[in-house]
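A single protein chain has been omitted from the complex, and every remaining protein chain is retained in its original position.
For clarity, chains are labelled A and B in written order, and residue numbers in each chain start from 1.
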Amino acid sequence: MIVQAIVDGIFTGAIVSLGAIGLSLTLQIMRFANFAHAEFMTIGAYLALAAVGLMGPGAPSLGLSFGWQLLVAACLAAALAGVLSWGLDLVVFRPLRRSGAAPLVLVFAAFGAALILRHVLVLIWGHDSYFYTRELQLGVMIVPGVRVLPDQVFILALAIFLVTLLHLYLTHHRTGIAMRAMAESPSLSQVCGIEVDRVMRTTWIISGFMAAMAGVFSGLTPQLHPELGSNILLSIFTAAIFGGVGSLPGAVLGGLLVGIAENLFLLVADPGYKPAMPFLLLLGVLWLRPQGLLGEKAS
Amino acid sequence: MQLPITVTRMGLNRRLLGLLLAFAAAPAAWAQSTACPVKVGGILPLTGSMAPITKKIAQSAELAIEHVNQGGGVKGCPVQFILRDDQGQPTVGVDAAKYLVDVERVQAFTGTISSGVTGPIISAVTAPSKVVQISCCSSASAFTDGRSAGYFFRTLPTSKTQAYATASEVSRRGMKRLAVIYVNTDFGTDMLRFYRGAHKKLGGEILAEVAYNDNQPSYRAEVTRALASKPEALLLIGFPKDAVTIIREWLSQGGPRKVALNNSMRTMDFVNGVGAQFVEDFFGMDNAQEPGPHVDAFNDAFQKKWNTDSKGPGVHTQYDAVMVMALAMNIAKDLSGPSIREAVRRVHTPGGTPVGTGPAEFKKAIELIRAGKPIKYFGATGPIEFDANGDVSGPALVWKITGGQIVTDRTIGLTDMQALTRRVEE
Partner (left out) sequence: MMGLASYLVFFACVVLVLCILTMGLNLQWGFTGLFNAGVAGFYAIGGYTHAILTAAPSPQLMGNFGLPWLVGIIAAMLITAVAALVVGLITIRLRGDYLAIATFGIGIMIQLVSLNLESWTGGSQGITRIPKPLSTWFEGSLTYNLFYLVFMVVVVALVYWALERILSSPWGRVLRAIREDEMAASSLGKSPLSYRLQSFVLGSTLMGLAGALYVTFIGFVSPFDFLPILTFQVWAMLIVGGSGNNRGAMLGALVVWGIWAASGVAVSKWVPPSHAAQGAAIQVILIGLTLVLMLLFKPRGLLGERAVVSRHLVW
């Protein structure tokens, strides 16, 4: 049972990780908690739905419940979500920053934006349930007592792939390196001539892209609904902070650990308290090691 | 013969004379006594976590209003329906109710679904302002314990009927060792409470009770926990959207395919959501919609107007709630709260002439009412008879999923239900 819970946790954690990456980046570079982040997961999911509506999800292949078309749809959706994410910054957050608003005003604006985004989705798609595919996967028993879905394995592999790509970008591409510099020290980076605007733009786009990917695959199991993102928001925050804000491996590790912790918690505790789980974890982290597992200690 | 006497500001005697003189042209006489249009309110969670099921419920209410108006309205006046969203938030719902009652001056209203919203409305608006409220869907048993001063009714039987009937069917199918997964709201906990007793009384054993919070992205952990107790069957109490997630998870993890459901799952949304090929022989209960012309008429009318089937939680009970309100308002001697309240029970009098659903039947009902004859309303859910608390007790039916379709398996009539209740509660 425990092994199953851990395995389940790893798979839920993969999705949380993808969401946490983007949040961690904005938290570190923009230095505000973007409560609208989760809505980009939902937006990504619904955009992919629209794309799939045009193309069809594709016949199940390779034991997965979908075909390559969904992947293409996901990429398209994620790209669009990334642009939208940047757009949100242009329209809302940047003007606020320019006018010297307190960081917490930005947080509140993010709340408001999240509300708007979510209800625009409701306006368009309503509250009905939507599916990418009607296929139902049956768990494959890999080890006695542990069942795994092929879809889950795929999502994990995809998450690892995306994270690796991002890591390479951050370490080898100019803008990526600039992002890391800005994360460490914004003022110093400006002095070194780093184009702040470009870095910010890239941050938002990547953040939105990752979130959308997480959203699409979250919607796979098993359906989409407008609260898809906001339901995981708190887990994502916990993961980002747990792993250490600004650290990419930290976000991944944080996501996996949060996923595992949530599932283990449920073995012992009353499921009625399940939504509280990420917070207990978060409080513990903030109390004991506020910089997270892999973060830098605040100077 | 009973003359309908309407008291208005113009004074009793003039009214009586006017009515007597105009008796041949009755609709016109009635129109003089009431300000037209007659307003009726509705409060539903059009946004919020209940929203997926509310759309059809609102459509059902609108259909009822349409039928009422086509059948003659209330006291000769057309009915205007004012629908407000409670957003699932009690403060918003109470404010909406107060506005409807005080400013819009609705004579009665229907609503709402979540007990967290219905409760304060009863306490802060319905009882103090003495306005009749009929809910299609608010199941918390506590509401009809007298605190509403008799102004609150519901066309949804308390979970007791469903719970006992479910236990009876589960027992009949030999599903003794059961795991229960239930939604952690008033509806779920209420139903489980009744179910527990019945199941044990009928010789079964509940191996696990796992609560779930709605709107979660994943229910793996809950399902794993339920499966850990190695049950032979599952009882799922909840709502379609999350139920789909849970059942898919259950099947994925190799859970047994003997599944009992509650009435909310009696919708194609659920069947299609999980996948028709996977839900064969799943069954559930519902308040009896006895097959018959009245129910069919409703289903057809709904399908025709909205181009979608009428299956789903609350759809039939909402129609009946509105119809009952309209009938009661016609029966009542005037449109004051106490009069309407008193008239609600006369919507179904023993020995009355049966009237059913649809505009023609409503017109018939009005004629009978005007003639002072008692009526017996058979609604979209079956006979609507309120007990002393404002609850409807009724027969139940067992439905099951066969070949991707939801079909009625059998009905448990009123006397059988009463016998079952006695057996469980002794």
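Everything below uses one rule, namely that a contact is a pair of C-beta atoms (placed from the backbone, for glycine too) under 8 Å apart; a residue touches a chain by one contact, two chains touch by 3 or more.
Everything numeric here is computed off the predicted structure, so don't read it as measured data.
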Partners of the unshown chain among those that are drawn: A, B
Sole residue of B:128, B:174, B:203 or B:404 that reaches the chain not shown, by the stated touch rule: B:128
Touch criterion as defined above, residue of B:77, B:117 or B:397 at the omitted chain: B:117
Sole contact to the chain not displayed, among A:234, A:267 or A:293: A:234
Of A:5, A:21, A:43 or A:109, the one touching the omitted chain in the full complex: A:109
Residues of chain A in contact with the chain not shown: 27, 30-33, 92, 95-97, 99-109, 111-113, 115-116, 119-120, 122-123, 126-127, 186, 234, 237, 241, 270, 272-273, 275-276, 278-280, 282-283, 286-287, 290
Contact footprint on chain B, counting only the chain that is left out: 42, 44, 46-47, 51, 54-55, 58-59, 61-62, 81-85, 87-92, 94-96, 98-99, 101-103, 105, 114-117, 119-120, 122-124, 128-129, 140, 142, 147, 184-190
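Here, only the chains that are shown with their structure count from here on.
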Residues of chain B that touch chain A when the two form their complex: 47, 49, 51-52, 55, 184, 210-213, 215-218, 220-222, 224-225, 228, 240-241, 244-245, 248-249, 251-254, 269, 272-275, 278
Of all residues in chain A, those that touch chain B in their complex: 1, 4-5, 8, 12, 119, 122, 126-129, 131, 134-139, 147, 149, 218, 221-223, 225, 227-228, 231-232, 262-263, 266-267, 270-272, 274-275
